Structure formats: structure tokens, C-alpha cells
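Yeah, one chain of the complex is gone here, protein chain that is, but the others are all in their spots.
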Amino acid sequence: MNPRFKQIAKLFQKLPGVGPRQAARFVIALMDRPEEELHELGMAIKNLKKEIGFCKTCFNISDLPAMPAHAGQTGNGTCTICHDQKRDKSKILVVEKVTDLDSIEKTGLYKGLYHVLGGAINPIDGYTPEKLKITELQYRIVTALKNSPELELIIATNPSTTGDTTSLYLRELFQNKKGVVLTRLARGLASGSNLEYADEITLKHALEYRK
Amino acid sequence: MNPRFKQIAKLFQKLPGVGPRQAARFVIALMDRPEEELHELGMAIKNLKKEIGFCKTCFNISDLPAMPAHAGQTGNGTCTICHDQKRDKSKILVVEKVTDLDSIEKTGLYKGLYHVLGGAINPIDGYTPEKLKITELQYRIVTALKNSPELELIIATNPSTTGDTTSLYLRELFQNKKGVVLTRLARGLASGSNLEYADEITLKHALEYRK
Amino acid sequence: MNPRFKQIAKLFQKLPGVGPRQAARFVIALMDRPEEELHELGMAIKNLKKEIGFCKTCFNISDLPAMPAHAGQTGNGTCTICHDQKRDKSKILVVEKVTDLDSIEKTGLYKGLYHVLGGAINPIDGYTPEKLKITELQYRIVTALKNSPELELIIATNPSTTGDTTSLYLRELFQNKKGVVLTRLARGLASGSNLEYADEITLKHALEYRK
Partner (left out) sequence: MNPRFKQIAKLFQKLPGVGPRQAARFVIALMDRPEEELHELGMAIKNLKKEIGFCKTCFNISDLPAMPAHAGQTGNGTCTICHDQKRDKSKILVVEKVTDLDSIEKTGLYKGLYHVLGGAINPIDGYTPEKLKITELQYRIVTALKNSPELELIIATNPSTTGDTTSLYLRELFQNKKGVVLTRLARGLASGSNLEYADEITLKHALEYRK
């Protein structure tokens, strides 16, 4: 393969889940695209951080606080969800990543607020609690309890080892906090699954969360 | 293929999930087995219903009530679970099939009793409520409430359309029954799954059953 | 679970690919079957070796040579394929198992004869060449060459390590035999597969067998 081609393909491998083959396919596909499109995508990537940022309250994606043109839209770097007066402010659902928030938002079933931690506790990879937006969550909770007598904190970290560690950490931090009700997304049987083939851990959770 | 071979293979196709190919493989494999083994398996199948039966209380597998040699073991056609004095008699977990009971029993986490319906309500296939052991369940509940002020009925039908129909039917039947607490095995996120890729229905259940 | 139930289920685990769960399902399913069916299946298994045997020429399934009632049908313990005068006697396709023969026979594309080895060479599991029907194959070839100037021996052992070993062994045995043309089923790209994702070994074979 051409050396410059390889270099460019390597840049694409930094995208999450993209290996050398998919990266090569991306470059080859882009070579068939019109010039304007390459220009548009290239400039969007180059200027990414000048155009979008994270919500200063919940760390969801938002417009940039400093951009005057966009400021009027959601107000001072707050995301559309935090800015929406109709959302139930007595509920905060805590997720690891923006894409998790997005999954739940797409169900249309949750009407409260969110908090994006920016990952899960995983000391081996350097994700200690200080790296996550946990202090910011503590601060939000203190503020929220001034306006609302009770606050449900729904822990929605992933059903994985690191998600469980994070969940336990948050439980210890907030379980004695007056006014905070801690819940966690249920684990159990998947829809369409079969009791007969369910593994032991799933059955254990299905029994525990039964109601 | 040899016609007698085909005939025999066809008999094996009546086993659940066994297609023509697997049936042929079974016969070919048996042809390599020693005579005694074929004799033993053949006789066990031929006499199956003379040797084992269903528990007259919960419809789990049991020894046959009429067999004097076995009767002493579990007592009058009752299965080992119903016969065990240490099981918690204030809980009945309702499953569709013996294999479902077996799955839960293998977790070692449930210490109550069971009730095997013998299937799920599915009118298209002729599985009307009368075909299932529901009258027997009603009778058991009435009897159980005489000895225990409260009885938890844990509905553990499959998380499928027919399992849901059966669950709804049982709820309507027992929800106003004094002393009966109805619960259902939780649905939710599978262990090791990822919030980001969870489907809408799973997230809906994970929110509903949260605690 | 009931001890006699467990014993019977264990007998079913001797069927190829049947684990404890499937075995239990088989027994439970049989308990719902009518008595006559259990009798029929049980007797067929018990008498299996009295009713069917292997072809004395190619080791395919056949009627038993000693059974007078069936003898007229295919003649002296020969299978229907060996007995069929329309088959091309200048081709012998060598397979590991009767089920492999059956797969090829179902395509309807092959009109020659077969030879079932009864396995593949695998010294670790005790499958040495003497355990397979290789001496019988040598004898057949000598006899066949008396009637036909040329004989194609199509090696159709599995594309696996043991299948490859067996193939090599047969090649060494017959490659200098005058009149014998050795071929092997092609390896290559699977229909509907994609060159881009094909592994190296598949591409190697696809190049080798190209024509």
C-alpha cells in the first residue's frame, strides 16, 4: 500500500472500534466522494471543539457557552435537557457516557434529568473517582435538595464490573444523604429470552429485582 | 438411505428440536454402541411411564405414586421439593415447564416451592387456560392460605408473548385474593450487556423494575 | 431432580452432541408421548443391530446380510448405492462418516460410488489407519481396476487437521498406483462470502484450486 495512504488510514484508527481494515475502507470510500463533502467533513473535524462542548451542569453535549450566536438557544452552555423547564427536576439518572444518555432519551420514557460521569471507575486504566464528574454530581445534589425535598438518584452505569464498582461507590457516597433516594436500573431477563437457557447470574438478578 | 434406517431415524425426530440430520446422526452413533447399552436405553424408553411420573402437588418430575418400591422415598407421588420440610411454604414460584424449574433450582437461591403449569396460554396452538394446571394452582393456594397468613406467588413464566399472556391471566385471577402477594421475575439489562446497545423494551423494563 | 429421572437422562447423553440439559428435555418430552410411541422407539433402539448393518463393500448403512426377509431387496448385505447398476463404477468418493456420504448424496450431483472410512486418522484418540476401512479400500481398488482401466478416487475427508492427515495418507498410498487418479474436494471461497473478509488460508486454497 501507498505510504501516504497508510498514514491517513492510521489517523482513522483512532476512532473507537475502527481497526486497520475499516480505516482503509473509510479512506477508499472517501476518495470516491465529491470535493465539497471532503471539505465539509474535514473542516467539521478540524473545528470540532470550537463548535460544540459539554453542558456545564450534566456534561451532555451542548453548544459552546462562549459562542454568542448559539448562546441564545440553550443559554450559557447548558444542554437542551437541563434547559427544558418541563423535565422533572426531582430525578437524576447517572450514566457513564453521552451515548448511554442518548439510548435512554430515545425510549421517550424518562422525563427527569441526567448526569454524565464521563466513564466508570477502573483504577487499572487510570479511571479513579476523581477523573469522573462525581464532585460535580455531589454539588448538583446539594443544590437540588434546596429546591426539592426528595431527589431520586437513578444509577444507570453499565451492568459490568466497572459499572458495578461505580454503582457501589455512588451508593456509599449518597446512601446516608437525607432526601436522596437511590435506585438502580433493574437487571433481569431480556425480553424474548428463555428461562430454561438463562444463566445463573441473570436468574439471581431476576429473583432479586422481582416485583 | 436404507428404508428401515429411515424409519428408525424418523422416530428420533419426535424428540424436541431434533431434525432429520441430527436424527440420522443419532442412529448412526447408536450403531457403534455395545448391545447392552442399546438394551438399557431401549428398555428405559419403553418403560418410561411405568418408572417416573409427575408430582401430584406441583407437577414436577417424581417417582410414581403407585410404585411400592419407590413410594417410601418421597411419599405418595410427591416430588423431593414438595416433600422437603425445610422449603419455605409461603412462596410458590410458577413456571411453564419442568426444565424452567430445574434452571432456577440450579441457582440454589430459591428456597420456596414451585408450580409447573405445563405450558403457557396460547389459544392458537390450543393451549387454553383449562389445559394448564391452573385449577390445581387455585386449589393449592386456598389450602396454603389455611396454614400461612401470606403467600407470595412469584410468576416466572417466560418473557415472551405467551408467557406475558399467562402472567396477566394469573394476575387477574389472584390479584384480589386476600393473603396473596403477586410478584414477577424482573426483566431488565442482562449482565455484561451495554446500556448503549440495549433495545428500547429492555430499557423500559430496566426503568420500571428499578429499585 | 428425581434419581431415576437423572439415570434415564444420563442414557440420552450418550447420543452425539447431547448435553445434560437437552437429555433432560428429551425425557420430559417423551413423558408426554403416547405409550405406543415409547414402545416403538424403545424396541427400535433395543433391536437396532438386529435390523440394520453396514454395507460389506462401502460401509454405508444397509440391511443386514443375514436377514432373509430383506436380503432380496439389496442383495447380500450390500447397500442400495453399491447395488445400483446405473452408478458410475469408475469413481469412488471416500468419506469419513455415513452422514458425510448422505450430505453429498443429497446434492444429487454425484453419480459414482462411495467408501466410508469410519473416521479420520487421529493417533491421539486411537484412530490409527488400521482402525479405518483402508485395507478394504485397497482391496476394492484392486478389484475395480480389473474391470475399469481408470478409477478416480475422490478424497472427501473433512477440511480439518485429521481430515488432511487422512487425505495425505491416502495420497501416499495410492499416488503411484497405475490407473488411479487422485482428486480432492476443492477448498475455497464459500458462496456469498466476501473476498475482503476472507482469511488467509481460504484465499490460499482459492488461489490453489482456481480453474
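Every chain is named by a letter (A, B and C) in the order it is written, and numbering of its residues begins at 1.
Keep in mind that, in the parts below, a residue touches a chain if its C-beta (ideal position, glycine included) is under 8 Å from a C-beta of that chain, and two chains touch if they have at least 3 such contacts.
Given the structure is predicted, the values throughout are model-derived calculations rather than measurements.
Novice: One chain is left out of this view; which of C:13, C:99 or C:138 touches it in the full complex?
Specialist: C:99
Novice: Touching the missing chain, which residues of subunit A?
Specialist: Residues 1-2, 4-5, 7-8, 11-12, 14-17, 21-22, 24-31, 33, 35, 37-49, 51-52, 54, 61-63, 70, 74, 79-80, 97-99, 102 of subunit A touch the chain absent from view.
Novice: Since one chain isn't shown, list which residues of subunit C touch it in the complete complex.
Specialist: So the residues of subunit C touching the unseen chain are 95-97, 99-100, 102-104, 106-107, 109-110, 154, 156, 158-160, 183-211.
In the analysis below, only the chains that are shown with their structure count from here on.
Novice: By C-alpha centroids, what is the most central chain here?
Specialist: B
Novice: Same residues or different residues: which describes how subunit A and subunit B meet, taking over half shared numbers as same?
Specialist: same
Novice: Nearest whole angstrom, what separates the Cα centre of subunit A from the Cα centre of subunit B?
Specialist: 40
Novice: List the centre-to-centre spacing of subunit A and subunit C in whole Å, with centres computed as mean CA coordinates.
Specialist: 55
Novice: Hunt down the residues of subunit B that sit against at least two other chains at once, touch-wise.
Specialist: As it turns out, subunit B has residues touching two or more other chains at 97, 99, 102.
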